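Note that one protein chain is taken out, while the other chains of the complex remain in position.
So, chain A:
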Amino acid sequence: MTQHRRSAGLKVIGALAVPTIAALALTGCSSSAGSTSSSGGSKEFSLAFATSNTIESPFQVLAENYMKSHPDVKITFNPQPNDSYDQTLRTQLQAGNASDVVVTSPGSGTGRSILPLAGAGFLEPLDDAAKELLPEGSASTFGSDGKVYGQATEITVAALVANETAAEATGGFPADFSSLQQQCKALEPSGKSLFALAGAAPPNTGLMAMSLAASRVYAEDPKWNDKRAAKETTFAGSDGWKSALEAVKTLKDAGCFQKGAAGGGFDAITKGLASGTSVSGFIPAPSWKQLESAGGGSKFSVRSLPAERASNSYVFASANYAFSINAASKNKEAAKAFLDWAAEPEQTKAFAEIDGALPVTGLDKYDFEGSAYKNVGDLIKDGKYGPLPNIQWPNSAVYDALATGVQGIITGQKSPDQVLQAMDAAWGQ
């Protein structure tokens, strides 16, 4: 009888346990990862951003400063590794549990780009404070129909970061493309290189190709992307783009890259630049600050890639990161208050200083001479700069075709024509 009773008891427990566990599991699954609604005025919100190294993110530093100046506000940080940030952001937005404030990019060329996310209704339109921060000529990459979905945080220069101490030791940084090749050949026997390249990391090869295209395509025709979008031209039909990709092979043949560059990762760049075995690298300009802190006393600065003709010198400088508000957020007021605060001139200046970038406002009064940007100051003051091209490309497949294609040019697998045709094919996807 005892066994009977125990068996019956187990049946009851089993019958209750199954739905209970299922309910608990389902509750756990449906709990929000980011957005928590706070009672009494919504002073609490969450912030998602990408991190790519151990140095504290400038977004986090800015948000911590906000909490210091606003003690009643609590911000929950949701950092994500850079390589999985786009997918995580999209998945969370789709599921309705993304953070209240998310870091996005203008345009439509990446997984975190504003236009497709706004088009799908995941981002909240922002107010005048965000509109006032729009860099000149970039409104179309921050929204459509007069609405703005991202608040620019800084101006990022995408060019070369050079170890000035190493450059001086090798006779100074070359002034034009011809002397650049000669310097590469002179450096090669000593085991040094003018450029450190992460050949196995497609974002780096892509950035190099775009830097080569700056003076060959965009200096002469800053509206080239608009023409490509209107089908007035193609990559394969562009002499400038062809010249840019042929220059990749020229640089390789001249010994401009470190040995084994085709298999190099980003560590090859940081090691090469910090130790001075490589003079410069194609990395986002704010990296100068991190390298200088790790570079054992070396001085770093931002430079444009020498052009074939000095008059064609051109550099990419644009707002590549933005704050956006999740349309499904329950704490929009608190999020908007943070964005309004971050749009104040003191905060934009502070954010640029934290990250080592240029401020999104007050660029005309910026002291280039006293900064790491002194070598590109004249280009920016003369207006010889434009947004990073892939921001305006319709999807991330175009940039992927460029980046992996350049790797193929370096290894001898592909010709410039093949790469350009692949980019045209990706444009139409």
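Brief remarks on what is shown
In the analysis below, a residue touches a chain if its C-beta (ideal position, glycine included) is under 8 Å from a C-beta of that chain, and two chains touch if they have at least 3 such contacts; residues count from 1.
The criterion applied here is as follows: contacts and distances are computed from a predicted model.
Candidate names were "Zinc-finger", "Response regulator", "Sugar ABC transporter permease protein" or "Aspartate carbamoyltransferase", and the UniProt protein name of the unshown chain is "Sugar ABC transporter permease protein".
When the omitted chain is restored, the residue from A:G137, A:G237, A:G263 or A:G362 that touches it is A:G263. Considering A:P79, A:G111, A:P222 or A:G276, the position touching the chain not shown turns out to be A:G111 (whole complex). Considering the full assembly, A:A200 is the residue among A:V61, A:A139, A:A186 or A:A200 that touches the omitted chain.
Touching the omitted chain from chain A are residues 3-4, 7, 10, 14, 18-19, 22, 86-87, 90, 93-94, 111, 116-117, 119-122, 199-200, 202, 259-264, 395-397, 400, 404-405, 407-408, 410-414, 429.
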